[in-house]
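Below, a portion of the complex is reproduced, with chain positions unchanged.
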Amino acid sequence: MKKYTEIKDISNLSDMIKEAILLKMQPFEFSELGTHKTLVMLFFNSSLRTRLSTEKAASNLGMHVSILNVNDAWNIEFEDGSIMNTNSSEHIKEAAKVISQYADIIAVRAFPGLVDKEKDASEYILQSFIKYATVPIVNMESATAHPLQALADAITITELSEKRKPKVVLSWAPHPKALPQAVANSFVEMMIEMDVDLTITHPEGYELDEIITKNTPITHNQTAALKDADFVYVKNWSNYKDYGKVLNEDPNWMMTQEKLGTAKFMHCLPVRRNVVVEDAVLDGGNSIVIKQANNRTFAAQVVLKRILENL
Amino acid sequence: MKKYTEIKDISNLSDMIKEAILLKMQPFEFSELGTHKTLVMLFFNSSLRTRLSTEKAASNLGMHVSILNVNDAWNIEFEDGSIMNTNSSEHIKEAAKVISQYADIIAVRAFPGLVDKEKDASEYILQSFIKYATVPIVNMESATAHPLQALADAITITELSEKRKPKVVLSWAPHPKALPQAVANSFVEMMIEMDVDLTITHPEGYELDEIITKNTPITHNQTAALKDADFVYVKNWSNYKDYGKVLNEDPNWMMTQEKLGTAKFMHCLPVRRNVVVEDAVLDGGNSIVIKQANNRTFAAQVVLKRILENL
């Protein structure tokens, strides 16, 4: 594996999931693989799960981990040819090349601004690292994608599915703040790669990028979508058409135990209780969110392992 | 040992102190004990000694350490059943369960707000971690207790006492800011467990919680309290009755070399010079504050060692 910045970087998903499940059983089997190798984790945005699980994955493989909150250092310039006489102290060209010399792998978290759709779509932060760094890049959630989360989700569904081809529903949920489409995008892309029956449901106007959803069935009727579901992935995202806007906070879209029925409840976390999903779901037996979060470690570990093997 | 969140978690104090002193002589004797074990240190408040000494203790035992300033991530909700549509992004129920999957031990620092006495007394942050985490919890100073500091203090007194039953005085000191009762509470609780002659002295109105002080002699006459003292522990705490208030900044309560006489001077640090204690004391031969701080490492190390042995 040369990098892991998008779902497309996975060449054989089913193998990768199997290997992650093996790593979960024997997390320290390859604890020498990362000896004398350094993972530099760069955070442009805050993190809890991604930070701790990716650090743990690297540590399980024997890597040294350096963690830098980029905003604690200074502003980085991404524009080509700019005259840097205002706020930015260092250009990504230098930053990426320099950090590459201290790292064997660089992991980057960089959320979208949710103001300029085109700028976010360009993934200028992540793409600049891919372009200028001289070591493999791992995406710890970028403007439009969260492939480590999606891999953890794929592992979780594989582990817990009781059917050959489960019905998986992605159901939009209300949220007081504008959130990215990243988790939803990568989940949809990942499910399309898997042998599942995927349905998306969201309020009118909340369509995701068609390039991502392709021909996945989409309905505004949540009840219809949830019928006979095996896995229900609940997630808010802000408007993609009327970009970054919160136009709908309709509490009827909140997931309830009644709506969920016997399906398994998934969410990437953090989740706002009684806004996105009611307590009864999270505290009930059908929630698998804690297992999903645990699989973040092994998703990261299988990715780092494959990159290390390819160095 | 199953956790270390309060003094009561120590089953045999004298054994524990002896073991800590042995660890101080041979800090790397158990450097394989923590192999493939992770300590996650969560800071809701800032730290210098606790941060560095606990990290060092874990490292001496071969553990991997992950450090997270929780406020760098997001606000955590602690209320049961709340509708999370304002500032909190994640509920402690999820946070504690998730972090438990990345950690073998979780250490938490969470100061009191010093505004709502009942809320602070409930120790809702620490207690929530104890309740929802699935791994042992270590208290790195909570709203009402600082048991790692108290254990370091007990080790220090044991090492340096020249008497079978030394006279130990806890003497209140002025301070411009409102400080918690945590250090004083745990020190008193710890001294009650030890074979010492404990006296507390503070201005009128600065009584600590009676549940903690029990039948310890308390006087408002500092001079009388300090008579024939072997160890004088100086510490400010804000008012407990008129909760969190600074009603007294009387400089006459500052510790001086003259008052101290030949007793040994103790303080948990950080200490404000010439407010809490005059320079002459800290710079003189009777101050043992640096030794106390050193023992923070071995207090943490004996606690982590016993928890690791019990995993």
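Letters are used for the chains, namely A and B, taken in the order the chains are written, and counting of residues starts over at 1 for each.
In the analysis below, a contact is a pair of C-beta atoms (placed from the backbone, for glycine too) under 8 Å apart; a residue touches a chain by one contact, two chains touch by 3 or more.
Treat the numbers as computed from the prediction; the structure is a model and nothing was measured.
The copy number for the entire complex in this file, given 2 shown chains of one sequence, is 3.
In this text, only the chains that are shown with their structure count from here on.
Chain A and chain B have Cα centroids lying 39 Å from one another. By the touch criterion stated above, chain B contacts chain A in their complex at residues 36, 38, 40, 64, 66, 68, 72-74, 77, 81-86, 88-91, 93-95, 97-99, 101-103. Looking at the complex, you find that chain A touches chain B at residues 27-28, 31, 46-49, 51-53, 55-56, 59-60, 69, 176, 269-275, 279, 282-283, 289-290, 293-294, 297.
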